[in-house]
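One protein chain is absent from this view; the other protein chains keep their places.
Going in written order, the chains are labelled A, B and C, and every chain counts its residues from 1.
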Amino acid sequence: MIMMEDIIKEAYIESIKNIRKGDKEEEVKKIQEKIKKAKKIIVATNNQKKFKVIKDIMLKVCNAQIKMIDIDTKFADLTRMPALYKGLLALDTEKADIYISRGRLGVPGSGSMLVILDEKGRILTASLSPSSVIHKENIEKRIKDELIEALKRIGISIN
Amino acid sequence: MIMMEDIIKEAYIESIKNIRKGDKEEEVKKIQEKIKKAKKIIVATNNQKKFKVIKDIMLKVCNAQIKMIDIDTKFADLTRMPALYKGLLALDTEKADIYISRGRLGVPGSGSMLVILDEKGRILTASLSPSSVIHKENIEKRIKDELIEALKRIGISIN
Amino acid sequence: MIMMEDIIKEAYIESIKNIRKGDKEEEVKKIQEKIKKAKKIIVATNNQKKFKVIKDIMLKVCNAQIKMIDIDTKFADLTRMPALYKGLLALDTEKADIYISRGRLGVPGSGSMLVILDEKGRILTASLSPSSVIHKENIEKRIKDELIEALKRIGISIN
Partner (left out) sequence: MIMMEDIIKEAYIESIKNIRKGDKEEEVKKIQEKIKKAKKIIVATNNQKKFKVIKDIMLKVCNAQIKMIDIDTKFADLTRMPALYKGLLALDTEKADIYISRGRLGVPGSGSMLVILDEKGRILTASLSPSSVIHKENIEKRIKDELIEALKRIGISIN
């Protein structure tokens, strides 16, 4: 099985040679495989309800042990990309195959992002929601839609 | 007029005190204002067609001088977040109020991201598209939809 | 006066063309100038003693208003580069010409870093100290030496 490292190297070399033409099917397949074959997933939230929404969906995709992070993630809100830094907080404090985090995209007011990282912290997929000021909606419903969207955009459909 | 720096500081202090409740209207208004009042915008692309799509939409939102970057941006494809690093490449080589960039979200196969940065490189808004393998569509149409979506999610509507 | 943006652009183009030969005198001069001509400096520490050490040295280099950040910076310790993220915390919450921060370099145990950022968060210079476990020394003495070293390596000498 070809490693993610080799796929990335090939894509980088294409970029250097100026022959890169956009995502390739084998690249998307590799992302799907990493998610589907995950044995351990860490969800970077401290909220039991949000955790349950994510866990229930992921269990339809893979057969993994799914755990909630046990460190307060709110400190990631003092960074430039809170959602991403929650994921990195999980990456640095837990061993897992996949890390899922959700939080603010950028500056206060910029809405939210859900992001899925691999075991080295590489971004596999993500999705965005409007600022809650713009689009008020039940938070669990929103997270559910975000995760389904993040998976759909790399070709994983949830029924 | 309250500065972005003060709005961010207030939000950070709320997070530290554990009383933060999500985006606030004045935060979203500030983001809108920064985009609408921009006097100079740099678009981090080397593609004249993509540039024109972005310029035409932005001219409906603000009265800015809009320029294309004159450095090859493909090298950002060798980073972990190509779209974001194209924006930072523009930030570091040009003075402007707003930087707009578009490229791959994360690893090869992860689809695309359009991101709008302010004069310090802070993320104001963004939008995502599926991997082109998943959802084939005319590239100019896609970029147009991405920019309209990025603006819509922070409350700026384009007709 | 040539802008930092133009100097960076020229260096990037040299790298793309594969003709870059290392730092140039005008680049170092530009860094010196940015520090010497700073009108406002933010020091990203909450410690009055550490602040005083830094302020006293910087007043020998420039004629700036020098302020301490008024947000708790310890949350930056939950990031991958605490010293750098303290600086970014200051950058995002205060307007200034120069930001000086000091904290852990990387993982716990990795020793400390002092870093000087410009108004866009670009790294102008830095210095490192061994882990305090390895080399015990008075903290104010250490910070003084770090700042003097950070300035010396880009050609600014303090008597």
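By definition in this document, a residue touches a chain if its C-beta (ideal position, glycine included) is under 8 Å from a C-beta of that chain, and two chains touch if they have at least 3 such contacts.
Fair warning: this is a prediction, and the values are worked out from it, not measured in the lab.
Screening A:I57, A:I71 or A:I134 for touch with the missing chain picks out A:I71.
Across the entire complex, the residue among C:M3, C:I123 or C:I158 in touch with the chain not shown is C:I123.
In the full complex, the hidden chain is touched by subunit B at residues 71, 75-76, 78-80, 85, 88-89, 92, 107.
Mapped onto subunit A, the interface with the missing chain covers residues 3, 5-6, 8-9, 12-13, 16, 71-72, 75, 89, 91-95, 119-122.
One chain of the complex is left out; on subunit C, the residues touching it are 4, 7-8, 11-12, 15-16, 18, 20, 22-31, 74-75, 77-78, 80-81, 104-111, 113, 118, 121-135, 152-155.
Everything below uses one rule, namely that only the chains that are shown with their structure count from here on.
Centre-to-centre separation of subunit B and subunit C, using mean CA positions: 28 Å. Rounded to whole angstrom, the centroid-to-centroid distance between subunit A and subunit C, based on C-alpha atoms, equals 33 Å.
Multi-chain contact residues, meaning those touching two or more other chains, occur in subunit B at positions 8, 12, 16, 75, 121-122.
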